[in-house]
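All protein chains of the complex are present and in place, except for one that has been dropped.
Then we have chain A:
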Amino acid sequence: MTSKQTSRTGGFAPSKKSISAAKRDAAWLNSIANQQDARALSELFEVYGPKLKGWLMARGVGNGTAEDIVQDVMIKVWTSAHMFDPAKASFATWVYRMTRNKWIDHQRKHGRMDIRDPELMKVIADDEVPSAEEDFMTQESSGILREHIARLTEAQQMAIRMAFIEFKTHKEISAETGLPLGTVKTRIRSAINALKSSMARQQEKLL
């Protein structure tokens, strides 16, 4: 942590650890894209595979299905590595989106009563990489987010956890906690806004 050095400005610099992880990921992606380096792909998934599998299994996905989805994602990273741009998103966000979207595809294919032509389904499953969401954080600055989350109040961190880790929709959280839906929304919203403004303050300081 480098908070001491930067406390004067009230901002956080990304820790050395997150910078080196970002550089390492970018280097691996680059080797995959330019040298078709299967070893870089293996190393990338030694790091991210268990995280992605953990994310899926925490949502109640079985072991086998979780590995099938992670495998699809790993193949997708291989075929799309040339599209990864560390100036546009962090690898963690990039691979998280792929996994989330594959998981939704999986639910659609298996939740429907009539499954159509498998070839068509392949087209659907394949759509996800180029994104209209162009405002992700860069690979370099995404490490800062973690540190900003750690600075939120306990209650705010709890709200973020409820929304992003416990995998419940706002309605479900409301039903379980007995809090009115409006209150749940407000808490989550204010935690996200606090995070946003804390990030924004830092951006201003850096500019």
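By definition in this document, a contact is a pair of C-beta atoms (placed from the backbone, for glycine too) under 8 Å apart; a residue touches a chain by one contact, two chains touch by 3 or more; residues count from 1.
Just so it is clear, contacts and distances are computed from a predicted model.
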Tell me the UniProt protein name of the chain this structure doesn't show, selecting from "Anti-sigma-E factor ChrR", "Cation:proton antiporter", "histidine kinase" or "Peptide/nickel transport system permease protein". "Anti-sigma-E factor ChrR"
If you put the missing chain back, which residues of chain A would it touch? 36, 38, 41-42, 45-46, 49-55, 57-59, 63, 66-67, 70-71, 74-75, 78-80, 90, 92-93, 95-97, 100, 103-105, 107-108, 111-114, 116, 120, 123-124, 126-127, 130, 132-137, 142, 145-146, 149, 160-161, 163-165, 167-170, 185, 188-189, 192, 195-196
